[in-house]
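For this view, one protein chain was removed and the others were kept in their places.
Every chain is named by a letter (A and B) in the order it is written, and numbering of its residues begins at 1.
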Amino acid sequence: MKEVFAMWRHTQLVVLVALSAAIYAAVLIPFKGFPIVPGYIELRPANAFPIVFGLLFGPAGVWGSAIGNTIGDFVGGTLTVGSVGGFVGNFFLALLPYKMWSVFFRRDENIETNVDSGKKFGVYILVTILASTVCAVIIAWWVDLLGLFPFRVFFALILFNNAIMAGVLGPVLLLALYPRVKRWGLLWTEIMEPEEVSSSRLQRSGAILVWVGGIGGAAVGLILSLTGAATMGVGVGIVLIPFMIAILVGAFMLGGREQVEAAQEMLEGEGSEA
Amino acid sequence: MDPSLYLDRDTWVHRLDPRTKMFLLLGMFALPFVFLNPLYVLGVLALVLYFGYLAESLVNLRRIWFILFMIIVVTPILWSIVGSGRTPLFLFVEREALLYGLSTAQRIVITVIAGMIFLSTTRNEEVAIGLVRLGIPYRFAFAVSTALRLVPTIVATGLTIGQAQRSRGLDLESGNIIQRIRKHLPLLVPVFVTTVRSTNVFSMALESKGFGARPGRTFYLHTAMGRRDALVLIAFVVLLAGCIALRVAGYGGLEGFTR
Partner (left out) sequence: MEPAVSFEGLAYRYRGQQKPALKGVDVEVAEGEFVVVMGPSGAGKSTLCVSLNGLIPHFFKGKMEGEVRVRGRSTREGKVGEFAQEVGLVFQDFEAQLFSTNVALEVAFGPENFAVEREEMVRRVESVLGQVRLEGFENRTPATLSGGQKQRLAIASVLAIEPRILCLDEPTTDLDPIGKLGIFEIAEDLKDRDDVTLIVVEHETEETLDADRIIVLREGEIVADRPAREVLRDVELLQESSVMPLQVTRYFHERGLWQGQLPLTPEEGVAEFKRRGWRVSPERHQKLVEADAKRKEGYGDSVIEVEGLTYRYPNGVVALEGVDLTVRRGEFLAVLGQNGSGKTTLVKHFNGLLKPTEGTVRVGGEETTKQGLRRLGQTVGYVFQNPDHQIFSDTVFDEVAFGPKIRGMEEDETKEQVEEALAAVSLQGRGDEDPFGLTKGERQRVAVASVLAVRPEVLILDEPTTGLDYAEQRSMMDLVKSLNEAGSTIIAVTHTMWVVAEYAHRAVVVRDGRVALQGTVREIFAEEDELRDASLRSPHIVSFGNALGYPVLSVEEMLKVTEEG
């Protein structure tokens, strides 16, 4: 999680937080008018953005997605206590893809976060599913805890919305945007230094924890919610707490440093001269 | 057209310190949850509307009426279906579930209107300075306030791009869902590219004006908590305490409701 805080030293990343938040909010707002569950879930093409922002801008995309979602709620008129869940949910939605990306690649492979190969596309789909699940679990848990909406309703709708948009629009956007962002020198891996990013020593364990927390939490939450085996929301909420902790701890254990190291190596390769 | 919600009026609400307004906003997230009975929640709603009247912000209701309408209609329906209660009304709908739906709808509406009043009476820079005074690092507050400032600009760019692409024949109305989603690419890519491209110029302009030059900075905006702020905050705390006391005493609840 180191880079999530260290990023603030870099002016370009601060600006990217603002810009990604603004783009996310700006694209969310016109679509507030097509609600599935009014006040909470709308048909949102912008849902592809957090994953794309995370892969391109790393920690800047993470803060940008979280802030952008909240601003979208504010300005679109759907700000509620549930928005806190939205903040945290979108935070993880953008965080997990780029963090988990490292887990799937060895030292000698090209680790750039673009979907320009079969393997990369596969990894993209995998991390998208995980991130969408975790985001849905977090938000549905929070909203259920507050007694606003039942877990199963929210979980299904958010997961569906995120996964579809990220799956359909995400790869196309990423393919179009990655080379341009790279050309402008705005990839997070080229702006930050390796020491500022979490090391990947514990990333395998971290990844497992996050998967268990996310998928496990979803499964348990759905079962409890569907069978009505819990009383009011508090039941589902309390039972899921260990899963939430697993997600949080796992996220801290994930890395990302080798992505920055790889980018620096590529830069030096380009700039070397006699 | 300026899509920002801020209304440049001079009411006492506008003149409150931004921190006070933030506390009030947070408080409005808590207050409606004290009661479950729709009648009691209605009282809170009326209070909020009155506050909005004092702040001359109610005109902005016009811009979010559709959302509010949908919330008021759909939420009770949803809870009538999903929830269950003791007293059957018609079909599978029970009285308690319907009431719960009504009060939930109101609770959501209250927080929405509170947020709207906040935005209508607080400039972006005030949000930033409020956050800073609350201890949040300046750079974070700057990012938040800049994002708020940029949203209308990006929406305007999006509209221009929409015009340009429609002039070339782009038609967003036809096709099935998947096709329509993909048709948004000629809109999304230029919006993204134009905006992100300005990052470097923006960053250069910031640094050229000394952004990050010194650890400490001063503020042009003058904010200080005054007597009025203290009074407002105290009044709110008293209100909240009173409501909690009422609820504990047994009023404002909703018996027989389960999910």
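Throughout what follows, a residue touches a chain if its C-beta (ideal position, glycine included) is under 8 Å from a C-beta of that chain, and two chains touch if they have at least 3 such contacts.
Please read all numbers here as calculations on a predicted model, not as lab measurements.
Undergrad: To test your reading of the contact rule: which positions on chain B touch the chain that is missing from view?
TA: 1-2, 4, 6, 8, 123-125, 146, 149-150, 152-153, 157, 160-161, 163-171, 185-186, 189-190, 193-194, 197-198, 201-205, 207-214, 216-222
Undergrad: In the complete complex, which positions of chain A touch the hidden chain?
TA: Looking at chain A, the ones touching the missing chain are residues 175-176, 179-180, 183, 185, 267, 270-271, 273.
Criterion: only the chains that are shown with their structure count from here on.
Undergrad: So how far apart, in whole Å, are chain A and chain B when each is placed at the average of its C-alpha atoms?
TA: 23
Undergrad: For chain B, which residues are in contact with chain A within the complex?
TA: Where chain B meets chain A, its residues are 3-5, 29, 33, 63-64, 66-68, 70-71, 73-75, 78, 82, 104, 107-108, 111-112, 114-116, 119, 137, 139-140, 142-144, 146-148, 150-151, 153-155, 158, 178, 181-182, 184-185, 188-189, 191-193, 195-200, 202-203, 206-207, 211-212, 258-259.
Undergrad: For a test of understanding, state which residues of chain A touch chain B in their complex under the given definition.
TA: Listed in rising order, the residues are 8, 11-12, 14-19, 21-23, 25-27, 29-30, 32-33, 35, 37-39, 45, 63-64, 67-68, 71, 73-81, 146-150, 153, 165, 168-169, 172-173, 176-177, 180-181, 184-186, 228, 231-233.
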